[in-house]
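Note that one protein chain of the assembly has been removed; the remaining protein chains are unaltered in position.
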Amino acid sequence: MLKLEGVSKTYKVGAFARQDLAAVRDVSFELRPGEVVSLIGESGSGKSTIGRMILRLTSTTSGTITFGGKDIATLRRGALRDYYREAQGVFQDPFSTYNPVFKADRVLTMIRQSYFPDVGDADWRTRVREALAAVSLNPDLVLDKYPHQLSGGQLQRLLIARALLLDIKLLVADEVISMLDASTRIDVLNLLADLKERGLAVLFITHDLSLGNYLADQTVILRRGSIVERGATAEVFGDPTHPYTRTLLSSVPRLGERWTDTELEHGPCRYHQLHPDGTDPAGPALAAVGDDHFVACFALGEDRKCGQP
Amino acid sequence: MSEVDGSAPEPAAVPGVATVHGTGVRREALYFALRNRKLVGGLAVVVAFLLAAIVGPWFVTEDPLTYVGPPAAGPSGSYWLGTTTFGQDVWAQFLYGLRATFFVGSVAALIAGVIGMVVGFTAGYRGGLVDEVLNMITNVVLVLPVLAVLMIIAAYLEVRSIEVQAVIIGLFSWPWVARAVRAQTLSLRSREFVDLARLSGLPVRRIIFREIAPNMASYLFMVFILLFGGSVLFAATLDFIGLGPTDGISLGLMLNHAKQWSAMNLGLWWWFIPPGLGITVIVGSLYIMNVGLDEVFNPKLREM
Partner (left out) sequence: MLKVEDLRVYYRSLRGDVQALDGVSFSLADKEIMGLVGESGCGKSTLGKSLIRLDGRMRHVGGSAELDGETLPIADDARMNEFRFRKVSVIPQYAMSALNPTRRIGRMVRELVESRGIRFPTVRAELDRRLALVGLDQDVLERFPIELSGGMKQRMVMVISTLLNPSLLIADEVTSALDVSTQKAVATALAGFRDHDLVRSMIVITHDVSLVYQIADTIMVMYAGKLAEKAATDVIVSRPKHPYTQLLISALPEVGVRYDGKRLVGIPGSPPSLRPAPTGCRFRDRCPLAFDKCAEQPPFVEVEPGHSVACWKAS
């Protein structure tokens, strides 16, 4: 349904815009209906840029993003509005996603003005109630309130309800729970899982590996704008092959398991020896290491895992 | 450790302390506004002058330039502020002058505010080439030697009215508004609620005026006050050096006439002190109001 092919984004930096900064390099992956893909990366990995490009909030430098076979870069006015009828986003900071000057339910009113001007008041109220019920929000507690009167979790769920008012097929969830408290974030995660059961495709962008794993069918690991490893979540988490993925996994703090010094167990990795700072623009290409598991690592051709002598 | 812990963040975690928006903001702003002595005092003075400018002229002669009394008489019961060398009523001139001053101030501020906002919003929101072109125009107007241009205009326009003066001042004082609005728009544009509005299929105009502008309301209000004060001062300057309107009367023109007919040398203090003091007090009160508003809108400046 959503397909990224060789997508890159380059920013011009410096006084006379002579230097190029590649935020995203040659990224390709696919998202099918009813599938959750988690896009995992640290800050500066380009994960949010990819989400913004999919939502047409940022333009691509090269490559194509197609949705239902249509190149989204060509959409204009009416067509773009129709695209947003099917593809929506929820962002990291619930408080900054709401205009602080207005009431929170204005995000729902905007949808009505843009997409359903002909729907009657009673009909619209029913729709709002249904959407709020789907995200388990009590209408009396959230409607007619200002953003600061609601909690972060309520605000994020209200945004998901907003998307449900439309006939959405794709939801881009960019770090939607990183600002929420531990006791409420899991509910928002479960909600995303329910959306997937309804046949929605969800792109779950996160820096937190444990969260990505909870939800995703497919996992994409990004590093400095390039995909280093991707595949079925079970494969990527069960048999992490790229040294970067392994470092990430070993650095995640877990309950019941203390950190170990993984760097000392293995020798220096070939990938890091060749490219200590990863500045090689091309880098190694993605190669299949399993049925649904691709890795970009120099050590792969030599029939051994990175870090092994 | 003062240097390191000096910037410890606000305890935004405490509900209600750091995050007050919406009605809260409005109610809170009103609360502080009514308790701010600078704002209330400044406003009282400006409103008093404004009332005098609106109602005052009805109670004095119809034409403040007619010769009605004895020449160069000091203040008295019949001529409260005395008369000019030609026997014109200074009090009447002062009231009509106030009216002109408020007119020039508000019209010029309105023109400059609208141009500055349109240019600033467009440049800040659109970015790219549009921004660069608008920025260039802004900078050109900003560095134009206004006085020189006005002299040229004065040379071409035989008859200049107060209206023309207001328009000219308005056309020259918008650049800083454009720059300030542009900077604010740039920072608001990257906020996520603007993204959400785009995802809701809203047209650009709506996003700017319904999403971005309300967040700058307090700021735009202050811009208008500063523009008003600046225009009043600028008009007085122009009048005084003889580039003002050729008909009518204003506080600046009164000063100009007083100087022309050597009121200072002749000791006719009632001729030049009222207009000079009037301008000073109005502009001064506006700036004090502005400081007060700053304190109302910016919690960091509030006196606890």
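Annotations
Letters A and B mark the chains as written, and numbering starts fresh at 1 in each.
We adopt the following convention: a contact is a pair of C-beta atoms (placed from the backbone, for glycine too) under 8 Å apart; a residue touches a chain by one contact, two chains touch by 3 or more.
Just so it is clear, the structure is predicted and the values come from calculations on it, not from any experiment.
From the set A:Gln19, A:Ser62, A:Thr126 or A:Ser251, the residue in touch with the chain omitted from the display is A:Ser251, counting the whole complex. When the missing chain is restored to the complex, the residue among A:Gln19, A:Gln113 or A:Ser210 that touches it is A:Ser210. For the options A:Thr10, A:Thr61, A:Thr109 or A:Ser151, the residue in contact with the chain missing from this view is A:Ser151. Taking the whole complex into account, subunit A touches the unshown chain at residues 42-43, 151, 153, 181-187, 189-190, 193, 207-211, 213-215, 237, 247-249, 251-256, 258-259.
Just so we're on the same page, only the chains that are shown with their structure count from here on.
Taking each chain's centre as the mean of its C-alpha atoms, subunit A lies 48 Å from subunit B.
Interface residues of subunit B facing subunit A in the complex, by the touch rule stated above, are 16, 19-25, 191-193, 195-202, 211, 214-215, 217.
Residues 52, 55, 57, 80-81, 84-85, 88-89, 91-93, 95-103, 107, 110-111, 114-115, 146-148, 159 of subunit A touch subunit B in their complex.
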